[in-house]
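This report concerns only the one structure given below.
What you see is the complex with one protein chain gone and the rest in place.
After this line comes chain A, so read on.
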Amino acid sequence: MSDTAISVQHLVKRFGTTTVLDDITLQIPRGQVSCLIGPSGSGKSTLLRCMAFLEEATEGSIFIEGDPLGFVYDGTGKRQRQAASELRRVRSRIGMVFQQFNLWPHMTALGNVAAALRRVRGLSRSEAEAKALAQLTKVGLENRAGHYPSQLSGGQQQRVAIARALALEPKIMLFDEATSALDPELTGEVLNVMRGLAEEGMTMVVVTHEIGFAATVGSQLSFLDQGRLLFTGPPAEVFAKPRHPRLEQFLDTYLDRGASTLV
């Protein structure tokens, strides 16, 4: 089996005349944490959403464990949308965690985690709930199983969202600014869950503003600016000099805020 979990090839994404992603080629290694960093509007979230086919790329391809995602090319090289069943099959290897949690408000924490186990995986109610409870326990929320999202803190909601994604046993987890909507004191509990997941060897792609997390947990860092991938490499290399001037400028804004101790 190849060591590449996700392969992004010459990806271009345009909204009208604006180019959001400009010819991105990137390999996401299996079993490691890859972080996408960059200023707001650099295209890092769009790139991550393309990896889940929540955004459709204008050109280029994405392969999940070698299988095309979203589009396939026919014999003549023409691009076509993948059949819905095939898309669902490939997508089932991916778990996604959103900035806004996106828990279903009319279901309890347990219901959120169990829903797809029942409806998609076809487990019985009791099997699904037992499995869901095990996942909630893993993120430390077994005593909040009966709570509705509106009764949970942001950090707790995000941990439920992580449990919901993990319950479906994905091979790859995508995190889209998972802590950006949280108060600083709630950020830690979510980062801890993510750190634990990384230690278990989960393949993770993390879009984050938490440079400290990226530096200490990430094994690959990619820096995007204005839709272009300017740098990909191990964190040590990113923080060592000489480096790309735009990246340096970006990191300086963090160092100014006292993050120098991390480097």
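The criterion applied here is as follows: a contact is a pair of C-beta atoms (placed from the backbone, for glycine too) under 8 Å apart; a residue touches a chain by one contact, two chains touch by 3 or more; residues count from 1.
Basically, contacts and distances are computed from a predicted model.
Colleague: Hey, which one's the missing chain according to UniProt: "Heterodisulfide reductase subunit C", "Cytochrome bo(3) ubiquinol oxidase subunit 3", "Transcriptional regulator, GntR family" or "Polar amino acid transport system permease protein"?
Modeller: The correct option from "Heterodisulfide reductase subunit C", "Cytochrome bo(3) ubiquinol oxidase subunit 3", "Transcriptional regulator, GntR family" or "Polar amino acid transport system permease protein" is "Polar amino acid transport system permease protein", the UniProt name of the unshown chain.
Colleague: For the chain left off this view, which of A:64, A:165 or A:205 is in contact with it?
Modeller: From the options A:64, A:165 or A:205, the contact with the absent chain belongs to A:165.
Colleague: I'm checking contacts with the chain that's been left out. Which of A:54, A:72, A:123 or A:230 qualifies?
Modeller: Result: among the candidates, A:54 touches the missing chain.
Colleague: Of the residues listed, A:25, A:100, A:137 or A:249, which one is in contact with the missing chain?
Modeller: Missing-chain contact among the listed residues: A:100.
Colleague: Spell out, residue by residue, where the missing chain touches chain A.
Modeller: 52, 54, 88, 91-92, 94-96, 98, 100, 102-108, 115-116, 119-120, 148-150, 161, 164-165, 168
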